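With one protein chain withheld, the remaining protein chains of the complex are depicted in position.
Order as written gives the chain letters A, B, C, D and E; numbering starts at 1 within each chain.
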């Protein structure tokens, strides 16, 4: 259950607990039904308690990943986004991208529709840093590097 | 300079320092030129030192945002991604999305090409959690909620 | 990290079980994992959040609470051994959470006597925390990690103990060879 | 958070300026912000990372270093005032970083005498850290936040001080009214 | 290169052909049967990156409902499967019985048709897995629910005064000497006859062509589930909540229990239908039953509506409808109709 997951996460300081998808699945399905079935003060209070626990689980696991611990478990891919973010952030701040006032020059990797414009691989886009990040995680674009 | 930014970030415990784009711009442009101009042991060492500082700046600022402090400054939008992540993570774990084994049911918001499939607004997609996250930050999709 | 951990500990406590005295028949309530039915006059165990809600509705009374008198006893004990860190007295893991519940109860009463009790409670708890944290720091510093001692700490105290111990170990470790 | 902060402190120290003695003409070197030229025999200041590199190349010698003897003096001073937290002796902000540089120097020498010094250094620093952290904890606990005292701490020590102070303030604050 | 087969060829092979084609995308009409079938397909595709359903875009696999029957197109091959529901094409397994039956019966109920030969055959094949079939009364879950409850939920036939009105249902039962909480199996032959008479006479008031035999149908059960009740449930929640409940029912079939329970909870509250008006573009039903699909089903029985004209429900703050009736819509569930939006669309 969710409190045990949070509690385990607290106990282990130097690893992201490897929570299997199956464990999470049971919890998620139970709460999904609860949400769908009821809509009263008590059940909403219960859901709030669970939401806060889930938030804590996220915070504890993510903070470990930020500090360089390897992501593991059902949310491995989600947590790994932090490492992509870190790479892009560092690349940007240390001048490894062609850039001007927070806009970054990128190459399109695969067919995409950005901002209603249909783009082909090899097309060139100038995007604000936050968009770069989002589109990197979806592999639509790659910032052009000053030095590979 | 970057060490001052990191140092200021260390001093303020309860806020994300509001670093203006202009401050960052100077640093970025200087390092961009440095990178483009030189490729020797000493300059690479210097860049490594800066990269580590940038990484620290990212870690310190992001950890504040994770703990609920409001993002500010040139990277506000980038740091805010954490709050989107948190929302989706909590929504998923507490059964607010229609889901099965880590795959989530979502609605397409705007024309998009996912996985080479051209999609229209209102189309329906089943995606793994990490993809959901990336595509939410680009506003391509929204997970269908069990309870709004 | 510290903030997140403290938040997490508090949140976990909201779902840990607490003993209640049932004042009125109630249920069945499907909490998604089990069905709960309470019969008037019985003793039972429910999640803290539910206990609090039921107490608000006068359906139950949480029994795992501390009283101002008990706090006085704890303080007395701590004071007697003020210079012996290892003599930390045993508190329930959710001790401070119980104190919080007591405080909220007193606050809601809103009469003079309750206010007086509240004042006294804050003072007593303040002293308890002060003495115990000092002991815990000593324990961390003396590198005492005896199970039996650690078991006497509350959840929050154990966290503090771990953080300080980590700082000490790391502080030295980071400098003396990586 | 603690890890990130310690990492950050160490990284900042890599770009703070250190005094060097220039052993050979060197430069000009464009570091992207200024152009550096060093003349043999002069004293100058460069970023720590550059100082280290130049020292490796025998172009310069970092002067802001501690010696094993100095460490001995620091320890002696700390020991004399072991029970007076406020008597923390003044160390440079990057004291532990300097110790690290010294250690690395000794390590590279790789002769018997250096190894012996290394052993002694570790023992002395260990004691220094131990006494100072204990004092700093006391200071945090006694809520002493005198500028003059804080100025005597190294960067890492100040971080430790802040964390412990935060825990104490919060520990009590969290319980006694939010 | 089109391989158009004139004769209907419903065939379980069609599903495996889709699955083995490796498609990650199906184009479908917005309809419960085709949605359920597509989710079943997606459940068994090995694609881990994602699965896509489009309603207007292009995909290598395409389901269509045409006036002459349903078709399935897989790359260049097109199969004409006639009246048979898409879901009936899906390979039978214990794990999928509930979604398959739900898809089939949502089609049968929605189209107000009988089971096809092929579908009846599918049901027979399911019998050794616990599916039962019998000719019996067309009120929801008469096996497990008290009669007043079944009557209250009877959408087709719609029983005037009784459908949607628990008190009237109880009163009517009492009048013919039946305990409100009795189940059908508690009644003797005579009482069953009286009950059928009572229902038929009520229905005839609004639908004179109705007779007692219309009350009886092939009734299919699986475990505690009545396919009729499942069909109503799915139609209702597709309207009110959207595609999500169908997804969950396919992927975790025991979710059906949650849905059916919730449907009963909503029905037991009762509802009123205060009448229908019509303009050139849509019908407006003033009703506390919020499901436009179920309302259409009710008015179809009386010959008062055309299938191809949308039903809007009039609620306190305006007109609402569901995506089923406005397929150009990019929103799920019941949504307010913006005047200008509809004028455009």
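Worth a mention:
In this text, a contact is a pair of C-beta atoms (placed from the backbone, for glycine too) under 8 Å apart; a residue touches a chain by one contact, two chains touch by 3 or more.
Everything quoted here is computed from the prediction, not taken from an experiment.
Looking at the complex as a whole, the chain kept out of the display touches A, B. Contact with the omitted chain, checked across A:17, A:69 or A:144, is made by A:144. Which of A:6, A:57 or A:114 touches the hidden chain is settled by the complete complex: it is A:114.
Listed by residue number, the positions of chain B touching the unshown chain are 29, 32-33, 36-37.
Residue-level contact of chain A with the missing chain is found at 98, 100, 103, 105, 107-109, 114-115, 117-128, 131, 144, 146.
One rule holds in what follows: only the chains that are shown with their structure count from here on.
Traced through touching neighbours, the fewest hops from chain A to chain D number 1. Set against the C-alpha centre of chain D, every other chain centre is closer than that of E. Centre to centre, using the average C-alpha position, chain A and chain B are separated by 8 Å. Spacing of chain C relative to chain E, judged by their CA centroids, is 54 angstrom. Within chain A, residues 2, 29-34, 36-37, 55, 57, 59, 63, 66-67 each touch two or more of the remaining chains. Looking at chain D, one finds that residues 1, 3-4, 166 touch two or more other chains.
Every pair of chains meeting the contact definition is listed here: A-B, A-C, A-D, A-E, B-C, B-D, B-E, C-D.
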